[in-house]
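What you see is the complex with one protein chain gone and the rest in place.
In this document, chain identifiers A and B correspond to the written order of the chains, with residue numbering beginning at 1 in each.
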Amino acid sequence: MTSLNVSAGNPPVLHRGRRFMLHVGVSICVVALTLLPWYAGFATQRLMVEALTLFTIALAWNLLAGYGGMVAIGHHVFVGIGAYALFAASNELGLNPWLALPLAGAVSAMFALLFAWPMFRLSGAYFAVGTWVLAELMRIVALNTQWLGAGAGMPLTAMGGFGRFERNAWVYWSALVVAVLAIATAHNMLKGRLGLALMSLRDAPQAATASGVPVARAKLALWVLTATITGLAAGVAYMNTLQVSPDASFSLNWTAAAIFIVVLGGIGTLEGPFLGVLVYFALREAFSDHGAWYFIGLGSLAIAVMVLAPAGLWGWISRNGRIDLLSVRRHMPAATHLSNHHEEELP
Amino acid sequence: MLCIEKLDARYGLFQALFEVSLEVARGETVALIGSNGAGKSTLLRTIAGALKVERASIKLDGKAIGGAPEHSQIAHGIALVPEGRRLFANLTVEENLLVAAGAAKKIGRTGEWTTERLFKELPGLDPLRARPATALSGGQQQLVAIARSLVMNPQILMCDEVSLGLSPLAVDGVHQLLRKVRNTGTAVILVEQNVSRALAESDHYYCFQKGRVVLKGASVNADYARVAHAYFGS
Partner (left out) sequence: MNASMWLETLIAGALLGMLYALFGLGLSLSLGVMRMINIAHGDLIVLAAYLGSVCASGFGLDPLTSLIVVVPAMFMIGWLLQALLLNRVVGRDAMSSLLLTFGLSIVLQNLLQETFSADTRSLDAGTLSTQSMTIGNLSMGLLPVLIAAVSLVIYTLTFVLIRKTQWGRQARAVASDAETSRLVGIDDRALFALMTGFIFAVIAVAGIFYGIRTPFSPSAGPERLLFAFEAVVLGGLGSIWGTFLGGLIIGIVQVFGAQLHTGLGPFFGHLVFLVVLIARPQGLFSKG
């Protein structure tokens, strides 16, 4: 049976009063979050850093997959690259870790640029697994590189020079800043030319190409942007743990968590990852001592969402509440786009 | 034989057909005419089962078959030659016929149209048997596409724009085959851009506009002025 996903017109934009309340609410949250180091303990701060960095990585994955149509199972390669870049720059060049952070982002971007060459030869499911091969390759490289600490990894030596409160606070604020920057960048990008290019690509690829939309450039830009965001978040995440190692930083678990957060929250929406992160951590706190059963539950939940509610939690809420908070809602690309055969023809 | 009554059909939220009513008697040829997007192809695909509709809106010999799954329609003797030919590129010419013949044989739809008979009727295709189906000219491919449907021995053959993009010679070849089909008593529903051809080769016609039937009648009595008006609308 064929059916075409036609959105039910534009969702009603929040009107003035509600919009004001939203801005007030967000501002209060931002202030509260900024002041956190002064009222929360170290354990809470570290948890928040974990949540913020994971959220950022999930957001990046969502940009690539939900908006760009490129699912990357090997997304965690950028986590490893970003983390190692930060540690290497700080340790080898004696840089303050916070100065090394932008460097980590830049290295991730360059890595993405370089490896776009082989990776973009693949598409769809091939691309998804191809990135995984890349991640494995880099993991093995790190594992066998002595000056990176090989299997045991290496510590972030410069951190020793900071007091505990200082260190925790500044790492926390970095996580917050990176997350906010990521959200702002994503939001602006989607409303700008790149966003338009990507959406036209997703909705009508042939028309987009024919109209001169630079397909390859748009995808490359998105890929590099995703890598940068992920690399930055990874840098902060590992500043939090103070030790980087191949098996941890190049672990598939990063991608798995990102996928779970995005799928559960609502793929292709900016609001989705917020909800996803909340649910992910709630579940983790509730079931952490159940080991393997926790993962079995997560995996099963992801499967169930895929089959029964592919638009995720936010999709379910916004369909019932009919709101589109950040108004950049998108749909997943249809199978016809990637099967490169006959497109669905409307009479 | 085929009775369509007040058929509504939708693609998701977009309604493509509005209260379409149509009849095809045994052995007769019906032409569907109308501009692009008028709903002619949608109707054929709906009959073939691609869209979910009210069961009772499509009746074959009194039995309601609306919305039945596509792959079961050949059991009802309904075969669609799709727009754009859509031959299986991974298969040779012969395999394109065999795959359809095999499916038909399994459900007992055998008859006078066999793979061999078709290669005899279309001698130009015989030496091309082992070629990949898409390595043929447009006209040849169209003949293969029709043959692929015929080999299932349908009682209703639906042809969606089979003359599109073909040379006049190829179009003649196609209509020659269709005439042979009609002579065996098979009903044909023809979607055809060329109005005069459509009217010349059919018993009844239905003119579509924006998903509705706006004019119908016996082809031999067709008033060209009224048809043109119905075709283009006001």
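Just so we're on the same page, a contact is a pair of C-beta atoms (placed from the backbone, for glycine too) under 8 Å apart; a residue touches a chain by one contact, two chains touch by 3 or more.
This structure is a prediction, so every number in the text was calculated from the model and none was measured.
Undergrad: Which of these touches the unseen chain: A:F281, A:F295 or A:W316?
TA: A:F295
Undergrad: Determine which one of A:A106, A:L196, A:L220 or A:L252 touches the chain that has been left out.
TA: A:L252
Undergrad: Kindly state which of the options A:A152, A:A216 or A:M306 is in contact with the chain not pictured.
TA: Counting the whole complex, the residue in contact with the absent chain is A:M306.
Undergrad: Of the listed residues B:A48, B:V93, B:L125 or B:I146, which contacts the missing chain in the full complex?
TA: Candidates B:A48, B:V93, B:L125 or B:I146; residue touching the omitted chain: B:A48.
Undergrad: By the contact criterion defined above, which parts of subunit B meet the unshown chain? Give residue numbers in ascending order.
TA: Interface with the chain not displayed, on the subunit B side: 48-50, 69-75, 79-80, 82, 86, 88-91, 95-96, 98-100, 102-104, 106-107, 148-149, 152.
Undergrad: In the full complex, which bits of subunit A touch the chain not displayed? Write them out.
TA: 2, 65, 69, 71, 73, 117-119, 121-122, 124-126, 128-130, 132-134, 136-137, 140-141, 144, 252, 256, 259, 263, 267, 291-293, 295-296, 298-303, 306-307, 310, 332-335, 337-339, 341-342
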